[in-house]
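Here is chain A:
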Amino acid sequence: EPTLEVLHYWTSGGESLAINVFADALNNAGGKWVDQPVAGGGGDAMNTVLRTRVIAGDPPGMTILKGPVVTEWANAGALADLENVAAAEKWDDILPPLLSDIVKVDGKYAAVPLDVHRVDWMWVNPEVLASVDGAVPTTWDEFNTLADKLLEAGITPLAHGGQPWQDATMFEVVALGLGGPDFFREALVDVNPDALRSDTMIAVFDQMRRMRGYVDDNFSGRDWNLATTMVMNGDAAMQIMGDWAKGEFLAANKTPGEDFICAPAPNKGGYILNSNSFAFFDDPNASDDAVAGRELMASLLLSEEAQIEFTLNKGSVPARLGVSREPYDICGVRSMDDIEATLASGTLVPSMAHEMATSSANRGAFLEIITEHFNSDMSSQEAVELLVEAIELAQ
Partner candidate 1 sequence: MLDTSALPGRRSIGQIIGRITIYAMLLIFATYYLMPLFVMLSTSLRPLAEIKSGSIIALPREITFDAWVKAWGQACIGTKCDGLSPHFWLTLKVVVPSVIVSTVLGMINGYALTKWRFKGANLVFGLMLFGCFVPYQAILLPMAQTLGTLGISNTPLGLGLVFTLYGIPFTTLFFRNYYVSIPDDLIKAATIDGAGFFATLWYIIVPLSPPIIVVTVIWQFTGMWNDFLFGAAFSSGAGQPVIVALNNLVNTTTGVKEYNVDFAASIIAAIPTVFVYVVAGKYFIRGLTAGSVKG
Partner candidate 2 sequence: MATLRISDIRKKLGGNDILNGINVDLEDGDFLVLLGPSGCGKSTLLNMIAGLETIDSGEVRIGDRVVNNVHPRDRDIAMVFQSYALYPSMTVAKNITFGLQRRGASKAEQAAALDHVAGLLQIKPLLNRRPAQLSGGQRQRVAMGRALVRDPKLFLFDEPLSNLDAKLRGEMRTEIKRLHQRLGSTIVYVTHDQVEAMTLASHVAVMKNGAIQQYGEPQQIYERPANMFVAGFIGAPAMNFVPCVLTQNESGQYCATITQPDDLRTKIELVLPTGNTDLSARLGTDLILGIRPEGITRAPSGADDTGSFDLVVDVVEPTGADTMVVFNLGSKEVTARLSPKDVVPAGQSMRFQFKMNEVSLFDPDTTNRIEMGE
């Protein structure tokens, strides 16, 4: 019986339902899904376990890995070869090139992308907006004007949770908005020191400082979903958060477009992509069942059916192209449209905050400085210098 042990951190609510889609798919296809969830810290806890298990010589069959981490593991020789399945399932044809690039190492598939999350969403409460006669901003200037107006009206403009990854999410959205995709790539993906030191970067930090003023005082440590609830309840006007926030609205029986608005955060064209992928670990001692389970699972991951069901639960959109848009709401459709558009224009960028863009050491350095800056009265100049220094240390 093909068996697959899956280490993951999608443990509750919609995430749990989502991963169950694959579990069911595997089980229905005659395999056996062995679940090993480790929640916490957006995968940090799971990473610890992954590390100990690999070191113990007992790696899990499949696990969630994202972005450059896939490369790191592949370079460490820990991942299984997926070329057979990739060829059989024609992954090259059905996956958008940027996604397949991210999961390919030396031209071979090291992991399978599952979905696409859009990070640079802005969630808006239309009633609150109407109360100040505001419109959804499309530039950061507009954003600032609107926010100031809201502040005057005694409304918290921006709902935000003070956790490093949330701060970083906001940061990268601002970076894309102010700097555009090329700057984003240079600064956040390639961590080019010149880009990091540039005036644009200073402007980004300046904007972050403004944003700090638009956030209420109790943001520190707040979970993102509580921030979403603030928007939902009209306690705040907007939130910048990835598309998973939609799940929170839906769970409260709110309708997109009516009770809440999903709009891309102000930018000059672009799309920050966060994609989950599954990587398969190579275990020299693996049983035949385990090998069979691996291959069976890999072949099921990108089926249209599973993709749709998974992304609906997860709040994301499918990784593969050419999926029917019918089951998706307007936010989902907008996201799918924008992927295609940005793919065409080459303005699709990977998320730094969500570990798509750069190594974990670099990301850690970013998060550290961004959070420090956001939570203190550090000047933008200072922040930039610290950032360059931290990035150097992380090499």
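Selection rule: all candidates are chains of the complex that A comes from, given by their letters.
As a working rule, contacts are C-beta pairs under 8 Å (C-beta built on N, C-alpha and C of every residue); 3 or more make two chains touch, one makes a residue touch a chain; residues count from 1.
In this text, all values refer to a predicted model and were calculated from it rather than measured experimentally.
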item: Numbered candidate touching chain A, per complex, among 1 or 2; value: 1
item: Contact set on chain A toward candidate 1 in their complex; value: 5, 7-17, 19-20, 23, 33-43, 45, 48-49, 51-53, 55-58, 60, 223-226, 229, 233, 242, 244, 247-248, 251, 314-315
